[in-house]
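I have a structure here, written as structure tokens, and I will follow up with some questions on it.
== subunit A ==
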Amino acid sequence: MIANHLLTWITFIPLLGMLAILLAPATQKALIRGLAVVATAIPLGLSLYLWLTWGAVNGGSAQLQYVERVPWIQAGNFLVQYFVGVDGLSMPLVALTCLLMFIGVFASWNIERGMKGYFALLLLLEVGINGTFVSLDIFLFYVFWEVMLLPMYFLIGIWGGPRKEYAAIKFFLYTLAGSVLMLVAIVALYLITGTFAIASYTEGGQNMPGLLELARTKQITGANLVAGGVLMGVSFQDWMFWFFFIAFAIKVPIFPFHTWLPDAHVEAPTPISVILAGILLKLGGYGMFRIGFPIAPESFEKFRTLLAVLGTINIVYGAYVAMGQTDFKKLVAYSSVSHMGYVLLGAAAMTDWGVKGAVLQMFNHGTSSAMLFLIVGVIYDRAHHRELNGFGGLVTQMPYYGGLTTLGFFAALGLPGLAGFISEALTLLGSFKTYPTLTVISCLGVVMTAAFLLFAFQRVFQGPLNPKYAKLPDISGREVFCQAPFAFLCVLFGVLPTLILDILNPAVKQFLLLFPA
Partner candidate 1 sequence: MGLAGYLIVAAILFALGIACTVARKNVIYVLMGIELILNAANLNLVAFSRFVGGLDGQIFAIFSIILAAAEAAVALAIVLNVFGLFDSIRPDDPDLMKE
Partner candidate 2 sequence: MNLLREELSWITPELCLTLFACVALLVDLFVQKGRESVMVGFFSLMGLLATAFFLYRQYGVTPPAQPVFGCMVVDPFSTLFKLFAVGALAFVVLFTMLSRQTRPDGYGEFYFILLCAGLGAFFLASTYNLLLMYLGLELLSIASYILAGYAKGNRRSGEAAMKYVIFGAVASGVMLYGFTLLYGMTGSIDLTVIGPKLRDQFALDHGTIPISVATGLCLAGFAYKISAAPFHFWTPDVYEGAPTPVTTFLAVASKGAGFAALLRFLQAGFIPDRTLGGPEAMMGYSDKLGTLVAVLAALTMTLGNLAALGQTNLKRMLAYSSIAHAGYVLMGVATMNREGFSSVLFYLVVYYFMNLGAFGVVMYYANTTGDEQIDDLKGLGWRSPLVAITMVAFLVALVGLPPTAGFIGKWFLFTAAVKKGFLWLAVVAGINSAISLFYYFRVARAMWLRPEEEAKYATVHASPAFAALLLVLAVGTVWFGVGFDSLLRYCDYSQNLLR
């Protein structure tokens, strides 16, 4: 029963947990925490099962696995399906979500005020994220996509820092503006094709082509909606491409839509920053790979150089701005902007290596950025500020913390032997074939990233010990427990990248097939 509906369980167990928490009395704090742990641990366990049995289940094929499909809303021609499934593209991200959420619960151990609401919202957020990753129906995808917004707004807005209200509404408005564009594109797609299914499926022995197949076979021209498929001198495909692209670019975030990110990160409480950087940004990238690019393959071909330029700007600009930061968290936030640039650059390159690097970069950034934000959280909890220049010499005072930080920083700056190196190298190698100049410029970003991270490390950990912090306790067991899985994954996929590349390979090949050569 569980194996048949694996994805449904993974997605909706947190919802059950949320309801349980809402019914629990607010005074029973241990009970609420326990429920949150259980409600995130079960999906984590299931997703581990998913990962570990992956090779046995699909044997290296690119087919969608664990597919479930039942009609959800059916009235006349209007058919929305509960259509879910995973492939090599989404499965690692689902697993990452489950892990991050589980860790997120432990990282939230100190939350006292309104903790019932906090954990309920956290679990609702998990439902939204996992639902988005597994959806194969674009209506369902959109519903889950928007379900994420509300908990995120309240999590930042209620439990955030001093400028939380501004940060929360900015995040909400930016994302909503993007989703409205996406909604218009979805409406148009539905009117053209009459289907919401992203992937194809068979119904009563008959092949029902999904949106991606229709796009690949050039059946989405929009000619039946607007005359000639051209609206205001721009082809319909281009409109759709940009609508989707902007919606996802805001989430990634791609320059110039990135300004919400530093605010949201700086104001959000540590666990929320971790989830935001670790997973929410990936949704943008995932959306591009799953829908945004293949839905309009010709427009993608037409504009991909522009996308590569945007990706390069992201890499270099993010790193450049990060160099100028003195707020530890802001620095990490801008490093995220820089790292996510690789995803766009690799995708735009459209080579096997480039795309693989881009997808892998999403996963690796999920682990390394989560670790960085946890590191910031540790010091913020102790010193109650994040001013880089206000520290110094902490390595003698907090040796274990220093060690973990070293690992996290090296993973983020792409040291060989750690995970970040593999994905960045793959991306750059893959894109060099297509865009040599841009790749060279991007390499500048690598150097700058190394510079600001090492510089930050030096300011916090080296030099004379700031006497104010002579009594800081070292990292606690709970904090180590939170960081350990990410450290482990950074090392594991740095040493044995094939463990994950074997999963990505067929999916990436399949992805490239969606584009007519």
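The working rule: a contact is a pair of C-beta atoms (placed from the backbone, for glycine too) under 8 Å apart; a residue touches a chain by one contact, two chains touch by 3 or more; residues count from 1.
Quick note on selection: all candidates are chains of the complex that A comes from, given by their letters.
Worth saying up front: this structure is predicted, and the values here are computed from it rather than measured.
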Checklist entry - Which one touches subunit A in this complex, out of 1 or 2? => result 2
Checklist outcome for this item: Seen from subunit A, its contact residues with candidate 2 in the complex are 73-76, 78, 113-114, 142-143, 146-147, 149-150, 153-154, 157-158, 164-165, 168-169, 172-173, 176-177, 180-181, 183-184, 187-188, 190-191, 225-226, 231
